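Quick one: the structure is below, questions incoming.
With one protein chain withheld, the remaining protein chains of the complex are depicted in position.
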Amino acid sequence: MSSDGKGIKDLVEEVMNEGLCTGCGACITGCPYVVSHEGRIVVLDKCTGVEGNGDCYRHCPRTLTDFEALSRKILGMSFAETEIGHYENVWMVRSTVPGVAERSQDGGCVTTLLSLALEEGLVDVVSCSKMDEDRSPHGYLARTREELLSCAGSSYEASYSLEAYRSLEKDSQEKIAVVGLGCQTEALSKIKNQPPKNNPDPQNIKLTIGLFCGWALLPKTFHPFLKDICDVSNVCKFDIPHTPHYSFDALMDRNGKIHSVPLDEIKPYINPACGYCWDMTAELSDISIGSAGSSYPGWNTIVARTPAGVELLKLAEQKKLLAIHDLPEERLNHLKTAALNRKKKALKNIVEKTGSKTDLLYIDGLKPEYTEKLIES
Amino acid sequence: MAIQALTKEPFNMVIAGVGGQGNVLLSAFVGNALLNKGYMISVADTFGVSQRGGSVASHIKISKDTLYSSVTLNGQADVLLGMEPVETLRVLGEFGNPEVITIVNPRPVYPTGGVSYPDLEKVKEAIEQLSAKTSYVNATEVALSMGNPILANIILLGALVGANLLPINKDDMMPILEERFPGKILETNIQAFEKGMAMIAEA
Partner (left out) sequence: MSDIAMDKPGASVLLMGNEAVARGVLEAGVSVAAGYPGSPSSEVLPAIASVAKKMNIHAEWSTNEKVATEVAGGASFAGLRSFAVMKQNGANVAADFIVNLNMTGIGEGGMVIFISDDPGGMTSNNEEDSRTAAKWLDNPLMEASSAHEAKEMIKWAYEVSEAVNLMVYVRGVTRISYTKSNVTLGELPKAKEKKAYFPEVWDMYSPKKSKFTSGPFPIFHKPLHEKLDKAREIFETSEFNKYWGPEKPELLLITCGACTSYCVEAVQQLAADKKVGILKLGTTWPLPEKLVAKHLKTTKQVFFVEEMDPFVERSVMELAAANLPETCELTFFGARSGHLTPFNEMSTNLVIDALTDILNLEYQERDPEYSKTAQELVQVVPARPINMCPGCPHRATFWAVKTALKLDGRNGFLCGDIGCYSMGFAGPGFFQSRTMHAMGSGAGVASGLGNLVQFGFDQPVLAMCGDSTFFHAVMPALVNGVYNKSNFTLLVVDNSATAMTGFQPHPGTGKLANGDTAPTVDIEAVCKAAGATVEVCDPFDLRNATQILLRMMKTEIGTNVVIMKHMCQLVMTREKIPNQYKMRVDPDKCLSDECGCNNLCTRLFGCPGLMLDKETNKARIDEALCVGCGLCTDVCPAGAIIREEVK
């Protein structure tokens, strides 16, 4: 994949038509040719002949991505060839703010940390995702605690949250926090590495919170399924509880009723592109948060990667907004194993697709010994 | 009424422009003035879809005594009035010959749909190379300074009549302008016509 003069046409050919689009929303750059609509990325018209590569192409996490360069840019160091990437600390955490945890996925940490960042003036606006009345997610700009709370909870669908960042005026001077999945933090890193032409200066992005992600559902196919099993307008929260068996639960607001379906029934709606993702823990962020593979119910696992991330967590602890404990060794290992397995699985799928151990689709800039080892094992 | 013999029989004039510039009005004005002088006239305009921004060529075939078909034979234009530069060149390519005399408004009308316009100086050079004589009349510019771009066609009419290429003069045109432009607009149009006559005298 060479990269000169490429734009949306190439993105469609190389990424979307190849089943690699994660639905991260990075290509929806305020560009008139690409928009998101009802859970799909829609190319409205042809755009060719832009000098250099178009932002849509440059910033896509599934076009050629130099992870070594991004790691240096974001984390200030060489790419950590480890299971969950570079970190300062890993903790287990839960929000102690009343009313937050109930509406959130597990520990309510994301909402709590971002509220704090807004209140302390560390950031002015949060680019995140929010669910519509019909529970389909879209990018959203939150500037208050209330607005943030309205975004809590997971849709388990790709949410284009980067669309929200890109909807900010080009000359906006607001300090920005961005919340995103692995693919989205990868895109965001590419945006920081190659500043966009028509979006706010990425230096204004002061905080990146990554979310653990094993896969995301495809809204196009999942939503009709969801509509069949429940009244989506009444759903207040989706969840995948760990016990007794993995299931997908939709909790209904009005009557507290839970619609539960076995997880296997959900799996056909997983975006096939997620099979090529090797970044379960959003390694290119200030803080990564999640529960999968590691936590106790009601708690989050937090990976603090940068000094900015560590500082925010400490501040939250000081203000008694978060309860923080060290993550037990055995749980950490559990997380690492899961993340490593994801890397191996992704590389296996990539090699199967390209038929080559050196052409790794989008993964670039790493030592061949490292990737080879992952492929061989 | 004795009819003045033409320099060539039949005599062919072509008006080249873009739909919306007013070719049709212009060809009717010229045709009527010539008919009033006793000539046999055939005027062909392209109508319909061509009004919508496409190329338009109006043909006027003038004869002392015979009614001919309206369209000029290939390579047989005697006078070319170009309302737009590339349209003028387009018509020269088909109907031009070493003797053709060209009057042209050098203001381009740009094509739409991403079609690019050639270098204007090159177009002007080509027009000059393919014409025995080329006169430029900045009709659109003057019309805009008079407050209405549509006056460009009356300015060009003035230039055409002032160039003495056809057996019609200002007095022949006046009754036609009076009929077409009643009331206040007559004065503006006469002004435009006279400006055109003055401009061709200086060109």
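Letters A and B mark the chains in the order given here, with residues in each chain numbered from 1 onward.
What we mean here is this: a residue touches a chain if its C-beta (ideal position, glycine included) is under 8 Å from a C-beta of that chain, and two chains touch if they have at least 3 such contacts.
The structure displayed is predicted, hence computed values, not measured ones.
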Legend entry - Residue, one of B:V86, B:V137 or B:I154, that touches the chain absent here: B:V86
Legend entry - Contact residue for the chain not shown (choose from A:N198, A:S233, A:N333 or A:S356): A:N198
Inset, instruction - Out of B:V109, B:A163 or B:A192, point to the residue that touches the absent chain in the complete complex. - result: B:V109
Legend entry - Candidates B:L6, B:I101, B:L144 or B:A198 - the one touching the absent chain: B:L144
Legend entry - For chain B, the residues touching the chain missing from this view: 18-20, 27-28, 31-32, 35, 40-50, 52-55, 67-71, 73-76, 86-87, 89-90, 92-93, 96-98, 107, 109-119, 122-123, 126, 129-130, 140, 144, 149, 179-180
Inset, instruction - Since one chain isn't shown, list which residues of chain A touch it in the complete complex. - result: 7, 29-33, 35, 37-38, 40, 42-52, 54-56, 197-198
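As a working rule, only the chains that are shown with their structure count from here on.
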Legend entry - Chain centre separation in whole Å, for chain B relative to chain A (CA means): 66
